[in-house]
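Left out: one protein chain. Kept in place: all the others.
Now for chain A:
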Amino acid sequence: MTALQRIFGGAAPVARWATPPEYFRNGERRGLAMRSAIAAVALAMCATGVTAQDIRATGDLGLVVERATGSLVVVDQSERARIGRIEGLGDLSHASLVYSPDERFAYVFGRDGGLTKVDIVEQSVVGRVMQAGNSIGGAISDDGQYVAVSNYEPGGVRIFDADTLDMVADIPTGGKTIGLVDIPGGRFVFSLWDQGETWIADLSSGAARITKIEGIGTNPYDALVTSDGRTYIAGLFGEDHLTALDLWQDTPQPQKILPGYAGDREGLPVYKMPHLEGWALAGHEFVLPAIGQHEVLWVDARSLQETGRTATHGQPVFAMARPDGRQVWVNFAHPKNDTIQVIDTITKDVIHQFEPGPGVLHMEFTPRGHEVWLSVRDAGKIMVYDTQTFEKLREIDAESPSGIFFTARAHRTGL
């Protein structure tokens, strides 16, 4: 009895089973008491966390979008394995997601306008709203309170309470919005494809205060922000340059970067729009996919002057710096989307090229960059590679995998 009391750390559960209700006969009381004692010990063990094998920390987990089946595969980076599947998320054909600050919940932005909140620990859908007809991505505020979604139809940005998924702000723009990112101060930044503007929505007061910046350029197709939240770069489909904004300025002014990078060269067909992401900083340079040219462009991060170009295998889609910045991994648009090239940041030379398989859609580095995970859509595989030796370490089955998102993203601005 005293031993049990020590385990329980209190008398309350002991008292309950020590005095069973009157309607039990004596023999039954003893049996019940024994069963209750076992149950109570089990309960106490759960409550005090001693059954650690049943608890899974989320810090090295991730989610992989299965675009055709509307589902997510839950993966464990350290085990290089899938550990579960979450279904019922609608049309995920161009889906992305962000994580809550505690890395327990993910907010998934589906192409069909669905915003779905999933619990990674329970591996279940815990909330879902159809918030628009056609959407393209989202972001979560620095404090984790607000989730913003960028919509094509109806064009604009809608902002939701991260707990309840209730809408807290509706920001119609009269056109398609792209390049939505979070920046410090409870703010979101996004651009308008049709109007060539960038808007900043400040949620710090609870209501959205909007700052509009005109003159970004014709048809911004995507944008990125650096992890300090300072430099926002919009890629332009309709003009031969990119545009940067210094968000530390009170009234950010559009600044052309890489003006005339294509020059007189004929624009090559773009069978898939490049993606710009916060992984663009390699050392002290940005590495950016050209559009209509088969090359990546290097820009000094401070002066925003061009520092070089690297000819590539095809139209780059993602040019992603390994987290330490030492390498840049590039994948390509159709029909070259079976290939990856790895570029050395110092020499700007392609140091490795390989063909993981048909339809390499996405890459995700482990947080410190020792491995990279690739989704190879038409092979139905996630492939894990060592970034030092380029050796393939593992294949994991998935249905038409696209985006791979590790939970460490929870702690990065602008992803």
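Note that a contact is a pair of C-beta atoms (placed from the backbone, for glycine too) under 8 Å apart; a residue touches a chain by one contact, two chains touch by 3 or more; residues count from 1.
Keep this in mind: contacts and distances are computed from a predicted model.
Engineer: What is the missing chain called in its UniProt entry, if the choices are "NADH-quinone oxidoreductase subunit H", "Cytochrome c55X", "LigA protein" or "PstB protein"?
Structural biologist: "Cytochrome c55X"
Engineer: Out of A:Arg230, A:Arg322, A:His362 or A:Arg377, which residue would touch the omitted chain in the full complex?
Structural biologist: A:Arg377
Engineer: For the chain not shown, which residue from A:Val270, A:Ala301 or A:Val350 touches it across the whole complex?
Structural biologist: Of all options in A:Val270, A:Ala301 or A:Val350, contact with the hidden chain holds for A:Val270.
Engineer: Tell me where the left-out chain touches chain A, residue by residue.
Structural biologist: 67-68, 91, 93-94, 111-112, 134, 136, 152-153, 176, 178, 193, 219, 221, 237, 269-273, 333-335, 359, 377-378
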